[in-house]
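In what follows, a single structure is set out as structure tokens and then discussed.
Heads up, one of the protein chains got dropped from this complex, but the rest are sitting where they should.
Up next, subunit A:
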Amino acid sequence: MLRILLINDTPKKVGRLKAALIEAGFDVINESGLTIDLPERVEAIRPDVILIDTESPGRDVMEQVCLVSRDQPRPIVMFTDNDDPDVMRQAIQSGVSAYIVEGIQAQRLKPILDVAMVRFESDQALRAQLHARDQQLAERKRIELAKGMLMRMKNCSEEEAYTLMRRQAMSRQQKLIQVAEQIIAMNDMLGQ
């Protein structure tokens, strides 16, 4: 059963979502107001989905959402009465997977949550690919830098430098990037 962390930020309509969610068969953990520390609650509760019911998402809400999506990404669905496109854009940019304006019907909740989760997963996959690409580039640069240092130190060819670094890494059961970092650190310490 999906665990849902439900954040109520609409005092006048308290309970409108909770009843619908329980009816749809979800495990609902209720919190009220966004004065709570959302990242901390997410860490403690480990929900599958975060649902925020708010009249109009203000800056505080967006900040909390940003923190969660950076540190403990989860699908976040926002129900609101605010249909301002700028607010919607800002919400999506902060990491909201689905932004639903008004009209909550119990029978529509399940498909909305399903879509939000799929959307979240594909976002995460894309993010992981981009992260891998950035890291590859960063690692390549560090390895190149270390290789250049070693070529100067040992007065050897590029291929010899790579081979030396790899042998060192393998005989210590390390990755090439670790040996590259050691060479760079040593080079910094010895100056030039």
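One rule holds for everything that comes next: a contact is a pair of C-beta atoms (placed from the backbone, for glycine too) under 8 Å apart; a residue touches a chain by one contact, two chains touch by 3 or more; residues count from 1.
The criterion applied here is as follows: contacts and distances are computed from a predicted model.
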Response to the item:
Per UniProt record, missing subunit out of "NADH-quinone oxidoreductase subunit M", "Cysteine-rich domain-containing protein", "Menaquinol:cytochrome c reductase cytochrome b subunit" or "Nitrate/nitrite transport system substrate-binding protein" is "Nitrate/nitrite transport system substrate-binding protein"
Practice prompt. Using the definition of touch stated at the top, determine which of A:46, A:89 or A:133 touches the missing chain.
Written response: A:133
Worksheet entry | Residue touching the undisplayed chain, where the options are A:2, A:145 or A:169 | A:169
Worksheet item: Where the complex has a chain not shown, which of A:52, A:65, A:143 or A:183 is the residue touching it?
Response: A:143
Practice prompt. Touching the hidden chain in the full complex, which residues of subunit A are there? Just list them.
Written response: 128-130, 132-133, 135-136, 139-140, 143, 162-163, 166-167, 169-177
